[in-house]
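All protein chains but one are shown in place.
A, B and C label the chains in the order they appear, each numbered from 1.
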Amino acid sequence: MVQQDPEPAGDPVLEVAGVNKSFAGVHALRDVHFALRPAEVHALIGENGAGKSTLIKVMTGVYRPDAGTVRLAGRARDFRNPLEAQAAGISTIYQEVNLVPLMSVARNLHLGREPRRFGLVDVARMNRQATEVLGRYGVHVDVTRPLRSLGLGAQQMVALARAVQVDARVVIMDEPTSSLEPREVETLFSVIRSLKEQGIAVVYVSHRLDELYAICDRVTVMRDGAVVHTGPIAELQRLRLVSLMLGREMATVREKGTTAFDADRHNRQEGRPALRATGLTVRHRLHGVSLDVHPGEVVGLGGLLGAGRSETAKAIVGALATEEGEVEVEGRPLHRRSPAAAIRAGVVMLPEDRKIEGIIPNLSVRENISLAALPRLSRAGLVSQAKQDEVVRFFMDRLRIKASGPDQKVSDLSGGNQQKVLLARWLCLNPKVLLLDEPTRGIDVGAKAEVQALIDELAGEGLGVLLISSDLEELIEGSDRVVILKDGSVVGHLAGEDVTEEGLLDALATAPEDPAEEPAAGTVGDSSAEPGPAQQAAGATDPAGPQGPAPVKENQR
Amino acid sequence: MTSTAVTTAGAATGTARATLGERIAPQIQRRGALAVLVLVVVIASATSSTFPTWSNISSILGNNAFVWVLALGMTFVIITGGIDLSVGSMYALGGVLGAYGATHGTWLAILLPLAVGAAWGTVQGLLVAKARMAPFIVTLVGLLGLRGLLQAVTDEGATTYLVPRHSHFRSLGAGTWTPVLIVAALFALGALLLTRTRFGATLTAMGGNENAAVLLGLPVARAKVLVYLLSGTLAAAAGALGGARLGSGVTTIGVGYELTAIASVVIGGTLLTGGSGSVSGTVSGVLLLAVIHNLIDHYFSQYGSAFTDTVNGGFLAVVVLMQTLLSRTQQLE
Amino acid sequence: TNSGNDSSKSDAAPSSNNTAAAQQLATPTDSAAGPGCTYRTYGGGVPKLDITDGKTVVGFSQSESTSNPFRATETKSIEAQAKQLGVKLIERNANADVNAQNSQIEDMIAQGAKVLIVAPENSDGLGPALAQAKAKKIPVLTIDRTVTGTACSDFIAFIGSDFYGQAQIAADDLAGATGGSAHVAILTGTPGNNVTTDRTKGFEDRVKAKYPNVKIVASQTGNFAQTDGQKVMEQLLQAHSDINAVYAENDEMALGAIQAIKSAGKTPGKDVKIVTIDGISQMVQNVAAGQAVADIETNPRFGPLAFQSLQAFYGTTGVQPKVIIKDGHFTSSNAKQALSQGLVY
Partner (left out) sequence: MTSLTWSGPVADRARLLRMLQEYGVYAALVVLFLVAVGLDTSFVEMSNIRVQLFQVAPTLLVALGMALVIGTEGIDLSVGAVIALAASVVPLYAGYGLGGVIAAALLLGAASGAIGGAMVAFARIQPIVATLSLMIGVRGLAEIINGNSAKPVTQSGILDLGSRNIASLPEMAWIAAACALLTGLLVRRTTFGRHLVAVGDNRQASRLSGLPVRRVLMTVYMISGVLAALAGVLIVGHGAEADPANQGLNMELDAITAVVVGGTPLSGGRVRVLGTVAGALFMQLITAVLTQHNVHTSYTQIVEAAIICFAVYASQERGTR
């Protein structure tokens, strides 16, 4: 059933043959063949849990295959660890940003290859270079701050900058855009193109199909750990692609637009809002953000990275201490501000960072789902197994969570399935208001559609939904109204017919700059002040330095 | 056009948030102990006439300097997210080996402890890095085992090795300045190692997010082995120098020193969970504890040791509390 | 592993009365001829002082936690005597840490101490402190444990018990009580502690020398603590049902042993003979009650003798290098009356 495309032109730079890999119980890769040609952008797609990340980890020495070979430029390689893979010229951005939160941005960018003077790390130069490099990716931050003070998006850009800085033969990107918004995606694409120009091959994993068509040359489709198709992406129209991924007949895959939201808006129930937040203020983050969500409507929260959307959500549920601001649920103000209190009042938040704020890694899928609902599933502090299993089974079917069983460790699930588990955790509380921060991040088309349909349905049932998404389409088609944030304050509202991409971007562009910008100008100024010396310096010591950035600069100008 | 608008916006975002609070927070976090230290010293000097005298200060420095080296090694280990409980026992063993070696010449007195410390450190490192065992256990084993070894080499503590009267070895620990200078040098080197070398960066990185460190292609396993080797060697060296100062290998010494070391490191603002910390902080930490002990002795001794203990415990709690509150940042968790 | 917080001596009632009884107990037994050590001869001569003038500061460095009654009694005895003579006393407690003791002694010197009474934590290891005292011409009187060095140069003199001797007496008592043939279990003190070493050696040497039929079946540490003593004894009784005698290097462990013997269904004093050292009242009562054969006292009341010696040191008579306190020796014959006369601490 695996159909091969006409003989590859030019022998592959990276080739994987007959690879098998299984984890306790799970057979993640079965006899996988994969060939990557020089200077091509190769899409690797598949449902959640299809084995994409696992394949990548095998190619980069994180996992060792149980069987099969990895060849780089024709030579069979057996990388014992990522270090060796990197040395051999395979540079990787792994799924879920993998950097060191507590270390400074600059440190993260240079880890392992810091510029040195007399054998000692030259901090000054390191910071200069970092500021300069990141600037090109639209991330203008004080690079001496810990990475964790950046939003996920910015962090992902740092990871990207880092990855392309090495002189690599192959650059692998596992869902690099999962938390980028359009403008950054553009930057990313320009980077990829420049890599291509240098004859560097790129493996590109994403669940956003239109991105694939925009940037990729060829595509490999995986399902249940096996390769089901390889070929030029142009020859393959969207529908076919989806059917290959899901392994269902074209016919059964109903075309339902790019997202699964149905066109017509929900019938918002007027009168008392389900959630009303007024004047939320968090030092340096939020300045008097106010919004309300009515039962049965989906309110989108728009803005660029770092606009403070996540902060807003966190502030509402009391996960982030607010200096000022009121939160009312169905007219009743929340006095004690803590996640627990919010949940009791029926307001729940799906956090943006699944790994750190979401899953309880060592607990089973069952325990992760039932976690928040435990009090309701237990009598006199004793958990009723029966009830619990019932709920868990229901939601595992409902959200089609792919796991070897309710007892599988949640950390062993694929990214997407973990996200579904978290959704389940909240849905079994049947809340009044649902705050979703990047709910479809890293979820495959099938699941994504389901989730979106689910959001629709929930709203239909009279639930109030606040939707944060970097995927504009999703935001536009999903929400009835959009509240636009910038630098932590509300700069505009879109409603009814104005809820369009243009509307959003205009609002952002024309939004009044707030005073917070003044110091910024400073840093931007002196940080990008002397690109010249920085460049030379970079050239002088770090051979890796130039290759990456240089071309990027070109097509930035 | 819009693009520029956006980038400036981005810029705004970035640095707007970089203002004051978040800027200094990490600074204070590092300097928290220092602040408390200054406070205590000022008060002490104001209230007591003997405290600021050189002879008192030298008595604090001279006799404790070597013990502080344990905290130096501990800083590295803790920054990697590990812990080394074996240093107290290693300190004692180092002293005994040093004294024993001194009877065969100064060089042996120096090399023997270093060799043993390095060897045992390596073993611990390998168990942690390769066998993936919890540092706490591995070094707990060290704490017990090394004491046993100590008893064995001194046949159950019955024999005491004395450093010969006129061995050069003694001069290494004598007086106030020699110890202080040696230790100061060690700390300076340590600071350099941590902040200005790739090794240092690796340590911090693996402490902050070991998984990422591996994926970023840092030599994590090697760094782990090395850090325990370092800690073990430093502990043994400290013990040996201490032995040189006391003029004999005291077998009962060093009990509970590991805990004091950990306390000073944490008070110094290093996260026990790893990933962030500084040698300078540890310096403040050790000085702070030493000064407090000196004061408590000075003021409370006549009420009996039980009372002094209680006060000591209370003070430790207060200091740690102050430090933690000072280093509290906006961040959730 | 924790040999630090052990009580190197017994635990007992805190009665540290410097009574007549105490006084008379505390008399030098070793009145060797020859000139004693005075301020003229000490380390080439040190300034003469009148320690009772209320201005001269005398420093007292205690080695271990006073929650251990030997230490408590010792400290109280020194304090009381100082008060009585109007001596200005400052003190420190090293909690069994040699480093701490060094730093504390120097600390007291910084505080203006002109004479020092030191109860060393460890015979070797006070080098730095003693050196500084010497340099500053401050005489040091050591009590209850010796320090290595030469009398009247590094320190004035040593006042205390003869641990080795105590152990030999214990051996004699045990042999006597068992008719010269016994299977003995030794409960030793904390490893690495000078007292342990002496008390073990003294006993073993004596047995080797004089009692061929006294067999030492086991020798395990009880860390000078009741609980550990009991645990070890319980184990040993399981392994060696033939044990019929116990030598405990302090009373606490002996008390533990008694518990162990009882819970093993044997009668202490009858099936198993016990000899122990320190002479705290609780144990002496057991001796009186016939549960133990003998208890050799270790006298903690150093106050009177210590200051008496210091005055002699600043006078003309001088102090002998080794002043051995007279220790009581309690057996079934004299235990009762000793208790009644309040000779027991």
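Going forward, a contact is a pair of C-beta atoms (placed from the backbone, for glycine too) under 8 Å apart; a residue touches a chain by one contact, two chains touch by 3 or more.
Bear in mind that the values here come from a model prediction, so they are computed numbers and not experimental data.
Asks: Name every displayed chain that the left-out chain is in contact with.
Replies: For the complete complex, the undisplayed chain touches A, B, C.
Asks: Touching the absent chain in the whole complex: find that residue among C:181, C:238 or C:317.
Replies: Only one listed residue reaches the unshown chain, and that is C:238.
Asks: Thinking of the whole complex, not just what is shown, which of C:51, C:72 or C:130 touches the missing chain?
Replies: Per the contact definition at the top, the residue touching the missing chain is C:72.
Asks: Would you indicate which residue among C:105, C:225 or C:296 is in contact with the undisplayed chain?
Replies: Going through C:105, C:225 or C:296 one by one, C:225 is the residue touching the chain not shown.
Asks: Considering the complete complex, identify which of B:77, B:263 or B:287 is in touch with the unshown chain.
Replies: B:263
Asks: Return the single residue from A:360, A:453 or A:472 that touches the missing chain.
Replies: Per the contact definition at the top, the residue touching the missing chain is A:360.
Asks: Name, in rising order, the residues on chain B that touch the hidden chain in the full complex.
Replies: For chain B, the residues touching the absent chain are 127, 131-134, 136-138, 140-145, 147-152, 156, 259, 262-263, 266-267, 272-273, 304-314, 316-317, 320-321, 324-325, 328, 332-333.
Asks: For chain C, which residues lie in contact with the unshown chain of the complex?
Replies: Within chain C, the residues touching the omitted chain are 1-2, 5-7, 11-14, 65-69, 71-72, 191, 217-221, 223-228, 230-232, 234-236, 238-239, 241, 252, 255-256, 259, 263-265, 280, 282.
Asks: What is the set of chain A residues that contact the non-displayed chain in the whole complex?
Replies: 20, 22-27, 30, 63-64, 66, 224, 317, 319, 338-340, 342-344, 349, 351, 356-363, 367, 371-372, 374-375, 378, 381-383, 404, 425
Definition applied: only the chains that are shown with their structure count from here on.
Asks: Going by the touch rule set out above, what shape does the chain contact graph take here: line, ring, star, complete or other?
Replies: Contact pattern: an open line, chains touching in sequence.
Asks: As a quick test, compute the distance in whole Å between the mean CA positions of chain A and chain C.
Replies: Averaging C-alpha atoms per chain gives centres 72 Å apart.
Asks: Between chain B and chain C, what is the gap in Å from one C-alpha centre to the other?
Replies: 36
Asks: Which integer distance in Å separates the CA centroid of chain A from that of chain B?
Replies: Distance between chain centres, rounded to whole Å: 40 Å.
Asks: Find every residue in chain A that makes contact with two or more other chains and list them.
Replies: Chain A, residues with two or more chain partners: not present.
Asks: Chain B: which residues touch two or more other chains?
Replies: In chain B, no residue touches at least two other chains, as defined above.
Asks: Which of the residues in chain B end up touching chain A in this complex?
Replies: Touching chain A from chain B are residues 2-3, 5-19, 21-23, 26, 192, 195-198, 200-202, 204-205, 207-209, 211-219, 271, 275-276, 330-332.
Asks: Which part of chain C faces chain B closely enough to touch in the complex?
Replies: 1-5, 62, 64-67, 72, 75, 90-93, 95-100, 102-104, 106-107, 109-112, 121-128, 148, 190-193, 196-197, 200-201
Asks: Chain B touches which residues of chain A in the complex?
Replies: 62, 81-83, 85-87, 92, 94, 98-103, 107, 111-112, 114, 116, 119-121, 123, 138-142, 145-146, 148-149, 154, 162, 183, 282-285, 304-307, 314, 319-321, 486-488, 505, 508-509, 513-514, 516-517, 519-524
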